[in-house]
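Left out: one protein chain. Kept in place: all the others.
Labels run A, B and C following the written order; every chain starts at residue 1.
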């Protein structure tokens, strides 16, 4: 989702002010809690050009509230440090020039304590603001709501980025220690469930928050289709590997094969073979791979090649959304604290629609019919990323539960692998 | 379209054998006629990694018939030169290893005369084959039909690739000499025409040839929309430039702005400013830009930014196809021999749907619902390019007229500019 | 010098054991003192591929003593952490695989306190070793002496690398605060002093430590020559800039001009123009440029172009060494704590031969006649860097005074600018 905060363009029934303020400070505390497992060096370094340092996440989410809430809504607001706009603006051209994305890791100053002070100052100012805010100020409420959702996105990124950092450290450090040994489960057979076609509504409307890329709600025509009842598991991925999946060009998209060849891909991103068995780097350090757990950290190219190898295909985002109708938003998400994908629960119908791993779809990330960018900086990114990326649906083991919903559209480039990205298979009816 | 020949998966009423054979040799002669304006050096050199040398086009299209028609359908066929499979296979992994795409220009051998001998040999063998072929051999007929369409694609590429070569030559050579001075026309106002929405069929079915990416025909739901009555013209593009279009990041997709910045784009690909007026490199050499003619050689990024600047958007491929319903397949195409986009004809309703310049759509190039790749080499490319590219509709001033149709899906990467790629605007109803 | 510790191949009169041990622990303390101005984040991040993080310097110099002194000379030595050999080996192929140079900044673990513990452990073990060491163990003494000199090199690199880091931080932090305002001096005229030619000895022999690239001492034939009496100053560099020095290809080496064009060089590395006056980033933060101070942070290409512009040339390393005969090893070096080049002192003969800024010579870094690499890891780098680099002579404002001597050969690639590298002019007699 590239940390984009897309505003909700349509009015919806918003939570009462008190509830929103509770959410706000809960989210703010939670981000700090996630960072608390890390030392100042861990928080400063940038794992790669796609990732950002923890400290940058802490400061950028704060800058977001300072820039879009405090500055517009607090008349005499005093900016904490004028120079931080350059340091912590992510990609808002309306907000002026900024530290190049690839060089965020050079910002050893401001230091971690200085960033914490920045957070404290902004939180205090927000408290003051809300002490006198009125529930009817819908612009304020809407912006705060976006800010909360924006920070939730960065919580997920903070964790995926730290994993990317630690996976490149020869000491293979653990973000969290002493994982309980997982109880191994058998991998149950994958079953394909049938869904009806027809003219269906897709996209967000009405209650609850959504980013604007989920709107407008619109009709889309679906043919009948099938979906697998759970995510593709590590054990199945190993079969793909054993069958020469990474060595057979005819299984791959042309761009995908070029990438496989150039990068020498032979397994998912964090897998490594040690003394004849496979391990994967996780937030708990290097762990034996559980064959029953969903595969993660695969690119769209890999997901697509696997589906072709299996004689299936990936679902479209609209098939996924239609299938999610009536499914509870529940699963192995951030609050579960597993911090890694887990085997699907007791056998039943459609499992793992939320949690564990994001699910690549074959839908390119495009604007919905009638979509129009918002004016100003908040809306700047609306259309800005709608090209060359693929939509992922569901959520992952590090997504805050509040953040998941059935209309949510996550998006990444087809070669990217550092997110908890997996797949579910689809087929014709 | 990256020269991909996608097979037609569904049976359709095919032309009688005699007619197909006529088409075949007409196409074969036409390719030679296009090359006849070029010397051996012009034919050998590769303009850039996207383009191929003329000689390679001549040989590759011949290899296509040798590999997919003569070898399977002529029992004792003797291959002209075993080594040519390596030289002239484009991207068919089923057919084995090949000269890297970016190094096609190193093939000074075989020489141009040797490639002509190769063409003559294969043509003669095709003549012999057809002397005894039976009309009922539908596999043969289908493959020949693909070969004909495949070679038509390469005719267009041959011309766009030569333009790319000559545009980089400091002498700015003309592919064809003595262009008649065009009669300047005034640029008429752009008018937006309204189209109804609803559930519409899209894609190919029934009569006539189509590539398999145009199938299956399927239903898609459209909202009412508007389309401009002609293509965007050079004069309008100059306004975009004068208004800082290339200098304003908020008009651009994020990827597009990164490209503009990195490459220093300030105008369409072949435009150059000489003594305060703009000229463009064409197949007739360097020519003054006609403000009434459609803009061409712009990337998707530029087309999208222009549309945003104009307060409009690009159409989807399905809107375009719905609007094309009932429009005659006619316009400034290869046979017209203008070899450059021309101003729209007499004012009327929907003009320039075919000819002049391909029209970028906001649709990503994805498989149609129910699309399945064909088995074997002919079908290898079916899904292979369906990622990260955008669909273009219509046809251009260098597309053979036979090749254009309303279901045709051309596709290129959003940064590519060396094709005759322009745009038409769309809007909400 | 790329942190290479080249062993002294010939026996020389070594300091008594007690004195060497004093030096050792003084150097060890001094490195810690240099790092003490920096927080853990500053110590962890890598400024660029040429530079290393402070923490890495702290650990690598410790690894050097552990690997080359403690392991060979302490029979039951227990390694602090087996994994550190991978982390902190710089480029010794004899010592096995290692963290890629460009990725040293990813080592957020071990943390700064862990590295300090590593240093303390190794220092303690060294104390224990020396408590029982015998002065006659020349292998031990020689290796310790190399280790001391090696760590001195890294002290200089630590400072140049921090400057590179802070110069890229938008806050432009200072390594040290509250620089006293420098007393501006007038720039005295540059005078050229004459030196005789003839057969001269060059290179180290006899007393005192030297790296093995300074040996064997050998004869070299010099023509009479002239040297400028001081380093080229910032004010003179500004004249070069004002005269179009960076815009005139005929002043430059071909490789240099290619670099100027590609990188857009217009001034020395750390110069920036703010509101019409030039400032430079220093270890004291952003400071106004002193026209009388020596220019630093210029590449060989720039130094060579300047000399050509001035109608002069750079000296050879042998001319420099001949001129240094009898000159005291004194000047603005690390112990002076200026941490930046200063204007030349009272007018006299040959000034600034040591301190302020390293002096590019026109001599390529090649082996001296009869030079032979040492066996084993310590000698591995002996010939390893003797290609494509240029010799610099003298020392800089951040070189420990003990480290400077007239036979010292520093070396960098001709495009590198992050060291305190300046120039002195030469001419024919």
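Here is the rule we go by: a contact is a pair of C-beta atoms (placed from the backbone, for glycine too) under 8 Å apart; a residue touches a chain by one contact, two chains touch by 3 or more.
Since we're looking at a predicted model, the values are computed, not measured.
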Missing chain -> touching shown chains B, C
Contacting the left-out chain: of C:49, C:255 or C:335, that is C:255
Given B:18, B:103, B:199 or B:429, the correct residue touching the omitted chain is B:103
Among the options B:111, B:185 or B:287, the absent chain makes contact with B:111
The one residue from C:82, C:139, C:189 or C:428 touching the chain left out of view is C:428
Omitted-chain footprint on subunit B covers residues 39-45, 47, 55, 83, 86-87, 99, 103, 105-112, 165-166, 168-171, 173
Missing-chain contacts on subunit C, rising order, are 91, 93-94, 199, 218-223, 249-250, 252-257, 300-301, 304, 308, 316, 362-364, 366-367, 369-370, 373, 380-381, 383-388, 390, 414, 428
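Here, only the chains that are shown with their structure count from here on.
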Per the C-alpha fit, the turn needed to bring subunit A onto subunit C (nearest 5 degrees) is 180
Subunit A to subunit C, mean C-alpha position gap in Å, rounds to 46
For the pair subunit B and subunit C, the C-alpha centroid-to-centroid distance in angstrom is 59
Multi-chain contacts in subunit C, i.e. residues touching at least two other chains, fall at none
